[in-house]
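Missing here is one protein chain; the remaining ones are kept as they sit in the complex.
Chain naming follows the written order as A, B and C, and within any one chain the residues start at number 1.
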Amino acid sequence: MSYAEEEIEIEVPFFDLDPMNVVWHGNYVKYTEIARCKLLEKIGYSYPEMVRDGYVYPIAKMDMKFIKSATLSQKLLIKASLEEYEPSLKIKYEIKDIQSKDVIFKASTMQICVDAVSRKSLYDAPQGLKEGLKCLSIS
Amino acid sequence: MSYAEEEIEIEVPFFDLDPMNVVWHGNYVKYTEIARCKLLEKIGYSYPEMVRDGYVYPIAKMDMKFIKSATLSQKLLIKASLEEYEPSLKIKYEIKDIQSKDVIFKASTMQICVDAVSRKSLYDAPQGLKEGLKCLSIS
Amino acid sequence: MSYAEEEIEIEVPFFDLDPMNVVWHGNYVKYTEIARCKLLEKIGYSYPEMVRDGYVYPIAKMDMKFIKSATLSQKLLIKASLEEYEPSLKIKYEIKDIQSKDVIFKASTMQICVDAVSRKSLYDAPQGLKEGLKCLSIS
Partner (left out) sequence: MSYAEEEIEIEVPFFDLDPMNVVWHGNYVKYTEIARCKLLEKIGYSYPEMVRDGYVYPIAKMDMKFIKSATLSQKLLIKASLEEYEPSLKIKYEIKDIQSKDVIFKASTMQICVDAVSRKSLYDAPQGLKEGLKCLSIS
C-alpha cells in the first residue's frame, strides 16, 4: 500500500549505453528522477511549488538494485510509489521491461524537507503536499 | 581494515550542478566510478584486464548517503576501499571536502563477477585480481 | 527539401538544468541524438543495421545555435531532416517550443560512413540506407 503511484515509459537512448552495450548504472538515477517528478506533479507538489513555498527537498539516501541489464531502444516502465511523507519522503521505484514484464531495477530514495532560508530540516510535510495527497485519495 | 584503498581528487565542474547550485545527486555515481577505476588500476585488475580474461563485473547494488552538498570548483577527496572480493566485490566510498575535511557523501557498491560468454556468476574472484591484491599487500 | 524527416517530443527533465535554471547547452546534443535515431529508424537504417553491415557512422562535425533557453517541464518538438546522404550524412535539427512555436535551437551534424574493419571512409552510402530511403519516398 502506497499513498500515491505514478508510472512513466521511457525508451533507452543511445547516449545512456556503456561499452558493454547496456545502460550505464548511473543513468538509472535519471530514470528514477523522471518518475519521481511525475509522481510529485500528480500529487500537485513538485519542484516549482517547493520553490514557491520556500522549501528544498534534497535526496538524503538512495539505494539501488540492478537486476537485469537494459539496452538500446528497450522500452521500460518506471513506477514510483510514495511510501511515506512524514518525517521524510520515501519513494520506491521499480523498472520493468514493458514487453516481458521482467524486473530490471529497484530503488528507493529518502528526501528531507529543508527550509530554504533557515536550512533547518522539517519533520512535518509541507501543507501543500498534504493537501495534494488528500485530493488524490478522494479522486 | 580494507584490502586496498585509493584516493583521488576532483574539482566540481559547472556541468555537474543543478538549479540549486549544488552537485546533482546522480553525479556522485560518476565520482565513485572514477575512484573505483583508480583503485582497480592500483590493484592491476581494471576494465581492460577483465575484458581480456572474459569477465564482466556489473554493479549489482549501490547505496548512497548524501550528507552535505558540494558546489562549483569545490575540491573533493574521494576514497575507495575494497572491503571484500569474494564472493562479490564490495567497495566503500567516502567523499570529503579537501579543505574542511567535512564528509560530503558515503556509498558502497557490490559487483558480481560474470563470465562474459556463459553469463554465469562466479563466486571465486578472477585469478588476476587475487594476484594483484597479493602483490599490493607485499609492496 | 529534405530526403526524410522525423519529429519527436521531449519534456525537459530536472537533471538537464543548470544553475541558471535552464537546459545546460551540452544537453542539446542528447536531444538531437534522440531525433536522429528516430529518423534513422524511420528510414530503417539505424545503429543495429549499421553494426550488422559492418559500418560505423561517427559524427565528424556538429554545429549548434542556441537561440532561446528552455526550462523545467517545457515541452519541445525536435525535428531532424536528412539533407544529404552521399558522400556524407548531413542532418539538420530544429527545436521548437510546442506551445509557442518559438525556435529554441538549431543544429546540423555531418557523419562519415566508416568500414568497421578496414577503418576506411566510404563515399557511397550503405545499400541498406539507400533502399530504406527509396521505400520511404514511395510510401
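One rule holds in what follows: a contact is a pair of C-beta atoms (placed from the backbone, for glycine too) under 8 Å apart; a residue touches a chain by one contact, two chains touch by 3 or more.
In this text the structure is predicted, and so the values were computed from the model without any measurement.
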Check your understanding: Among the chains present, which touch the one that was left out?
Key -> A, B, C
**Study point:** Chain not shown: contacting residue from C:E11, C:D63 or C:D102
**Key:** C:D63
Check your understanding: For chain B, which residues lie in contact with the unshown chain of the complex?
Key -> 13-15, 29-30, 33-34, 37, 41, 47-48, 72-73
Review point. For chain C, which residues reach the chain that was dropped from this view?
Key: 20, 22, 25-26, 29-30, 33, 56, 58-66, 69
Revision key, fill the gap. Where chain A meets the left-out chain, the residues are 14-15, 17-21, 24, 26, 72
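The definition used in the following text is that only the chains that are shown with their structure count from here on.
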Practice item. Could you find the chain whose CA centre sits the greatest distance from that of chain C? Key: B
Revision key, fill the gap. Whole-Å distance, C-alpha centre of chain A to that of chain B, is 24
Point to revise | Shared interface positions of chain C, touching two or more other chains | key: 14-15, 72
